[in-house]
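First comes the structure, then the notes that go with it.
One chain of protein is taken out of this complex; the other chains stay put.
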Amino acid sequence: MNKQLHRDVWVGVVLLIFCVVVFAVAVQISGQAAYLPIALSILMALCALVITINGLRKTKEQQGQFQYALTVKGSKHAFMFMLFIFIYYLLFRYVSYWVATPVFIIFAQKHLRLKSWWVNLLITALYLIISYFLFVVILKLPIYKVGVLGRYFRIV
Amino acid sequence: MKKLLAIVSACTLTFLLAACSSGGAQSTSAQSSPSKISDDFPGETITLVCPFSAGGGTDLGARYMATALSDQLGVNVVVENETGSGGWVAWTDLINGDYSDGNTIGLINQNFVMGEIDPENPRDYNLDDVQLLCNQALDYNVLAIRTSDDRFTDIESFLEYAKNNSVLVSAQATGITDGDSTTAEWFNKTFGTQISVIPVDGASDSRGMFLAGDTDVLFASISDVLSSYQSGEMKILCVFADQRSDFMPDIPTIEEASGQKLIAFAARGYFYPKSVDSKIVSYMTDAMMKAMQDKTYIQNMSSLGLQLDNTSGDEYVDLLNSQVTTREAIWG
Partner (left out) sequence: MLEYLTAALMSFTSVEVLIALAIGVVCGMAIGIIPGLGPSVGIALLIPITFSMTPTAALVMMTAMYTTGVYGGSITAVLCHTPGTAASAATTMDGYALTEQGRGMEAVSVVTVASVTGGIIGAICLILFAPALGKISLMFSCLEYFMIACFGLLVVSGLTGDNRAKGIFSALLGLLIGCVGMDSITGVSRFTFGQLWLEDGLDSTPILIGLFSISQVLVLVDRLMRGTGSTIVEDPAKGLQGKRWEKGNTKKLAPTMMRGSLIGAFVGFIPAAGCSIAAWISYSMAKRTSKHPEEYGKGSFVGIAASESANNAGCGGAMIPLFTLGIPGSPVTAILYGAMLMHGLQPGGQLFTGKQAVTTYSIFLGFLLANVLMGIIGLTMARQMARICLVPNSVLVPIIVALACIGTYALSDSMMEVVVMLVFGLIGYVMKIFDFDPAPLVLGVVLANILESNFRRALIMAAPKGGLIPYFFTRPISIIIALVIIAFALAPMIGKLMNKKA
């Protein structure tokens, strides 16, 4: 028999620890400003307890057999993509938006199983042209400030 | 597919229209460019960094200056807004970043000098970390009451009332960093009044509470209340300055009205980071002083209710520091 605890139990415990940490930081705030954060951390801790209790109740009701719509283990594609987005952010921040974005769009489309290179490059080019025109030419967004290569894409 | 193309071209056309109108709007008449000091300066664009949001008083002053300055220098002058932490995001960036080529100028106001003495968040920078160019405007503070208020009609009756009743006034913050809070504290210390301060988020909140009757008096700058004064919505009891203001010549100074002196104002001006060459600093100060003589500039600034001022150099340092000294004396 697969007697597992409903994951809400673990969720509740983690959240409870989070509330304790928040409380510890909040009490160091001086003066009136501390009241709300302290009150919130206590209320949140109560909610976390309720979540845990509900989790235990569900464990009893369903006797260890659960069907979750989404799970952490099953989401490796999503987390992998999040990593790509993070790398894109780093490229954006340190190189430039106009270098990072084509790299990201081309790579991501391929990764997400877009078969045709022609469509891939066309979409990337179209996006770059339109967004450059909109953000830099019309709205004069100072995105040249971002990244070492940013200033080469500036229009004065 | 065809429809998509049609839509894309329609949108692009509209954007082009917007771009054309924006291009037309910012016509900078480039006169013969004055001699360049170095290869980098003046560059193709001079940027004025405004630490406050677009549309506000400081921002507008910067935009009027940008137009006048670009006529003077013959290059494009643009304003960029870099907001946050009461101006400190911009100032920290300008002091620490690489802006030594002189193509980026920062705006500065009282918040900068007050930063060092802020008891909650003492800042690491003061006037020693920057090179001041010149001031642009001086905005003196006033004490305003509602015209319909029947509890007091002038400074004397106000002081009498405030000594015996608690009075509420709004300010952006409590404590030495805020001018209005300091004014309240000065009243309490000098006359024994019972003024307490309620912190609000901005000047329009202050005005709203005042008009609603939630606060009893309003400490504000002349530019904020000028139109209300002219329309009779508010009565001004005094100006916190050495002399009467040209905008309100019939309003007495606090010294005339009560015998005690307090000077409270807001100043806005320009600065370069320490890393900029001193030749560039004097060149730009010169250019700005000339730009401030421009007729359109003068007209625009006075329509905002701002008193023009062009203190520069060491005198400007003294001007900014004077408010620090004043406030430190009040708060003890």
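Note that the chains are named A and B in the order they appear, and that numbering of residues resets to 1 at the start of each chain.
Note that contacts are C-beta pairs under 8 Å (C-beta built on N, C-alpha and C of every residue); 3 or more make two chains touch, one makes a residue touch a chain.
As the structure is a computational prediction, the values presented were derived from the model and not from experiment.
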Touch with the omitted chain, as defined above, among B:T92, B:T285 or B:Q307: B:T92
Hidden-chain contact residue, picked from the options B:N121, B:Q243, B:Q293 or B:T325: B:N121
Interface with the unshown chain - residue positions in chain B: 3-4, 7, 11, 14-15, 17-18, 21-22, 25-26, 53-57, 59-60, 63, 79-85, 88-89, 92, 118, 120-121, 166, 168, 173-175, 177, 196, 198-202, 204-205, 207-209, 211-214, 227-228, 231, 233, 303
Where the unshown chain meets chain A, residue by residue: 7-8, 11, 15, 22, 25-26, 29-34, 36-37, 40-41, 43-44, 47-48, 50-51, 54, 68, 70-72, 74-75, 77-78, 81-82, 85-86, 88-89, 92-93, 97, 101, 104-105, 108-109, 112-114, 119, 123, 127, 131, 134-135, 139-143, 145-146
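By definition in this document, only the chains that are shown with their structure count from here on.
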Centroid distance [mean C-alpha coordinates] between chain B and chain A, Å: 39
